[in-house]
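Reading through the structure tokens given below for one structure.
Left out: one protein chain. Kept in place: all the others.
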Amino acid sequence: MTAIKLENVCYAYEADGDKAAVNAVDGVSLEIEEGAFVAVVGHNGSGKSTLARLLNGLLLPDKGSVTVFGTDTRDEKNIYNVRSSVGMVFQNPDNQMVASVVEDDIAFGPENLGLQREEIIRRVDWALEQVGMSEYRKSTPFRMSGGQKQRLAIAGVLAIRPKVLVLDESTAMLDPKGRREVMDVIHALNKREKMSVIHITHYMEEVLEADRVIVMDGGRIALDDAPHAVFARGAELKKFRLAPPAVTLIADALAECGADIPRSVTTEEELEEAICRSLSKD
Amino acid sequence: MRDVAFGQYYPVSSPVHRLDPRLKIIFTVLYIVTMFFVASYFGYALVLIFLLSVCGVAHVPPKAMFKSIKGVIILLMITAVLNLFFYAGETSVEWTWWIFTVSPEAIDFALKMMFRLILLIMGTTILTFTTGTSELTDAIESLFKPLNLIKIPVRDIALIMSIALRFIPGLIEETDKIMMAQKARGADMESGNVFKRIKAMLPVIIPVFVSAFRKADELADALDARCYQASPKRTKMKKMSFAWRDLVAFLIFAAFVTIIFLDKYLWGGLDKYIVEAFNALIG
Partner (left out) sequence: MPIVVKGLSFAYGKGTPFEKKALDNISLTINDGEFVGIMGHTGSGKSTFIQHLNGLVKVQEGEVEVNGIKLTSAKRPKPDYKKLRATVGMVFQYPEYQLFDDTVIKDVSFGPKNMGYKREEAEEMARRALRLVGLDPDEVGEKAPFELSGGQKRRAAIAGVIVMKPQILVLDEPTAGLDPYGKEQILNLILRLKKECSPTVIVISHDMDEITRYASRLIVFGEGKVAFDMPMEQLFEHGRELEELGLETPTAVRLAAALKARGIDLGGGIVNMDTFTAAVLKKFAEKGAPVKEFSGIDWFGERAEGGGQGAAAPAQEAADDNGAADIFGEGL
């Protein structure tokens, strides 16, 4: 089933002084299936974040339409249905928390929805368990690591029980360990809870873990394919200011210098295999 | 800046931490009022013993409580000195040196004032040490609920307060960072007169402002994304309810207040008996 459908969506921020309004998102059509794990990449200013904010009605399209499980995001009456089906996690975990005690913060969403006390408690328990932070229920996030804080931010969103999780560069400010923690959590949610994940990132290693990659450029979708296929395009990626992950970079350099190695290699095992095979020939 | 002890939550589990926060706020208010009825050194000693016992039960090291005075020590000194030399009440003996005149009554008054201020600060610190900001705002919200009747959005105000409190440590950190960045570029914020210093703070204040707005922007999005204002009737996860421990705390506190009042109105300040006993002993 289709979770989110965009049809020819355009969005422009208001003109700023002498600068004319330019479409930040410019005629995007897109369907996201339930249970999919989609990575969105693109250089700074390519329209990724604007796209993300269109998905849950934080921004409404100037032209075209965004439909979330059959509901148009411009339908004012149902905007909270849209927001509770599409949960959104942002870049800086410090700017997403409203309370100084973990459980109070997680409860914020369900409280806004006007749920019963018992249901709120159930959801807080469940959300904390999903991100592996149950033991921190009564703690204060102030002194936690970035990875832990971002997991809590995810829990805060999970408590509204979304079917789609959008992460807007949520790994950008974390160290490698924190990034791994967040990636593990969202993969588990995708597999176990069949939650759709839309992950916006600059880290190509994270892109490799997705089922599908959307490359944004100038507010449009430049590429939309499996990670493997996208990175196989090699030099074409430069146009979009992207570089493939380390393994592909090495494979490409080897191929460039005349070694018999396929350029589209994306995993260490594949590259290892290719080098072995190529060296043991003749 | 990170050393500010006043207003910090001390995250441990204790009977005091678990008390109903509304009760703690009421206690604190009553405590502040009671402090103006302390009549004798015996009374101050009793208050101190009371505070130390509360610290003990709350698992907060008394050292942390005493630290809270550090920030206002200069203020305390100034009031003490002013009280000492500008005492306007009746005096028995006067010792004069140059333009300064001191009397035993002035010393007595200045000392009592200082004790009162110190104990006031220490007492209120116990509230912030043992009560999280969200508990505090919840309690305030609950205590001010009647204002809803005259259409004051108590809930929203409480949320704003809670968010403001939550962002303070982050903003302090941010200020620290930007201050370092500008110092690294040779900015001098520690010398010169007041005007010079204020001007020297601009390269810090402007970026901190910009950063606060950026944070607010992202926070606004995060609030919306978490369905803020989705339902006209927000619910609450935490129910505040009276427990037996609240009753016990109430009785202990009532006993404490009673002794202070007895000391003032019935015994007329126990000090004079102590002084008499002391005189009898040596004389």
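We call the chains A and B, going by the order they appear; numbering starts again at 1 in every chain.
Heads up, the rule we're going with is that a contact is a pair of C-beta atoms (placed from the backbone, for glycine too) under 8 Å apart; a residue touches a chain by one contact, two chains touch by 3 or more.
All values derive from a computational prediction rather than experimental measurement.
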Legend entry - Listed residues B:Met180, B:Leu262 or B:Val275, member touching the removed chain: B:Met180
Legend entry - Per the touch definition above, residue among A:Ala172, A:Ala188 or A:Ala229 touching the missing chain: A:Ala172
Legend entry - Residues in subunit A touching the chain absent from view: 42-45, 145-146, 169, 172-173, 175-178, 202, 204, 238, 241-244, 246-247, 249-250, 252-254, 256-260, 268, 271-272, 275-276, 278-279, 282
Legend entry - Contact footprint on subunit B, counting only the chain that is left out: 2-3, 5, 8, 10, 61, 63-64, 67, 177-178, 180-188, 202-204, 206-207, 210-211
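Methods note: only the chains that are shown with their structure count from here on.
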Legend entry - Rounded Å distance, subunit A centre to subunit B centre (Cα mean): 44
Inset, instruction - Show which residues of subunit A lie in contact with subunit B when the two form their complex. - result: 53, 56, 58, 80, 83-84, 87-88, 90-92, 94-101, 103-104, 107-117, 120-121, 124, 138-140, 142, 153, 156-157, 160
Inset, instruction - Flag every residue of subunit B that touches subunit A in the complex, lowest number first. - result: 9, 11, 13, 132-135, 159, 162-163, 165-166, 169-170, 215, 218-219, 221-239
